[in-house]
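The other protein chains are all here in position, but one chain of the complex has been omitted.
Letters A and B name the chains as they come in the text, with residue numbers starting at 1 for each one.
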Amino acid sequence: MNARMVELDVLRYDPEADNEPHFQRYVVPCAEEWVVLDALNAIKESIDPTLNYRWSCHMAVCGSCGMMINGEPKLSCHAFLRDYDGVIRVEPLANFPIERDLITVADDFIDKLKRVKPYLIPARNEPVPEGEYKQTPAQLMKYRQFSMCINCMLCYAACPEYALQPMFLGPAAIALAHRYNLDSRDSGRDERQEVVASNAGVWECSFVGACSEVCPKAVDPAAALQQVKVASTIDWFKEHLLPGGGK
Amino acid sequence: MSRKPFVREVSKTGWYFKHARYMRYMSREITCIFIGAFALLMLCALGRLSEGQAAYDSFLAAIEGPWSALGLLIVLIFAVHNTTSWFNVTPKAMPVQIGEEFLPGKYIVAAHYAVWIVVSLAVLFFAGAV
Partner (left out) sequence: MAKSNKPIVWSLFAAGGTLAAFLAPVLVMLFLLAALGHAPSLLHYSQLHAFAAHWFGKLFLLTVIALFLWHAAHRLRVTLHDFGLRADASVAVVVYVVAAAGTLFSVLYMLRI
């Protein structure tokens, strides 16, 4: 194994002992093809078993290992050591409270996901014996891109509006609402609009676009949010200008 | 085990200095100052125009000069920055699905640039500048 010594500055925080977080320097032998997650695992295995962090699949599909690597939100299983020079700074994902070490409190994000009703709300609940809902490939392609979200929260870490206004629903939640709104099997858009079209919903977004830049699955939440703004605007004019609210 | 989550403060006035992408965003957003200022200039011109030849001619004389030209050049740079950044993100707001595929964004962007050039040339021609 081609090993080189890699230095990492990892932000530590023990809620029972510390008043605030502090960096700890680790030096660990790493193989050339390793990612930051491998380095963290090596540290935990042989240098410091008290280091805490989330991870699972190690292949950028579970969304567990999001953290700030040299100030950039990344999946630690997706950040190759060979792309970094010098000391690598590893911190918990930005814009979320720190629970312990690299683990953040994700409650706000989970709560927001729930609030957009991220499930199919059909017009009528057909009984199962009636058969399955049919969907053409073209209907699938309409929303497919936005269904690829792995809930890794990198977009929330990148979004300055979420940083400044924690009430903001945020990129992933709104993109997810859009995914269901675009689904031909769904009729729940009106219900979701109560949350999505509010001031703390899509209208807090100022199209910085950082969310799409950091998304590891090319979901392009920024595009989803702009499309939601356009649709919500058309809605608003229909509701306020057409008799019967355009319904 | 007791919990004591730590909240990291974010500077409300300095957050955009932390990353190049935020600086790019701010540079895009401040184009509005120059667009707004230019709109007010046009409003001034209109106001003087409504007051008659003497008033309008003195307005034209007032905006002639090197400082004026420099100012308007800066406005022009920001106006063009607005144009390019606006065109580049337009495809995101209006996806065009054809069958199972989506029209690549670059065609939408290219069409915008084409229209921009045509419209600009038409205005220059109509204004007697070319």
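Just so it is clear, contacts are C-beta pairs under 8 Å (C-beta built on N, C-alpha and C of every residue); 3 or more make two chains touch, one makes a residue touch a chain.
Remember, it's a predicted structure, so these values are computed and weren't measured experimentally.
Along chain A, the points of touch with the absent chain fall at residues 160, 164, 193-195, 197-201, 203, 206, 229, 232-233, 235-237. What chain B contributes to its contact with the hidden chain is residues 11-14, 16, 26, 29-30, 32-33, 35-36, 38-43, 45-47, 49-50, 53, 56-57, 60, 63-65, 68-69, 71-73, 75-76, 79-80, 82-83, 86-87, 112, 115-116, 119-120, 123-124, 126-129.
Everything below uses one rule, namely that only the chains that are shown with their structure count from here on.
Centre-to-centre, using mean CA coordinates, chain A is 31 Å away from chain B. Touching chain A in their complex are the following residues of chain B: 1-8, 10, 12, 15-16, 18-19, 21-22, 25, 29, 89, 92-95, 97, 99-102. Of all residues in chain A, only 13, 15-16, 20-21, 71-72, 94-95, 97-99, 105, 137-138, 141-142, 160, 163-164, 206-210, 213, 220, 222-223, 226-227, 229-230 touch chain B in the complex they form.
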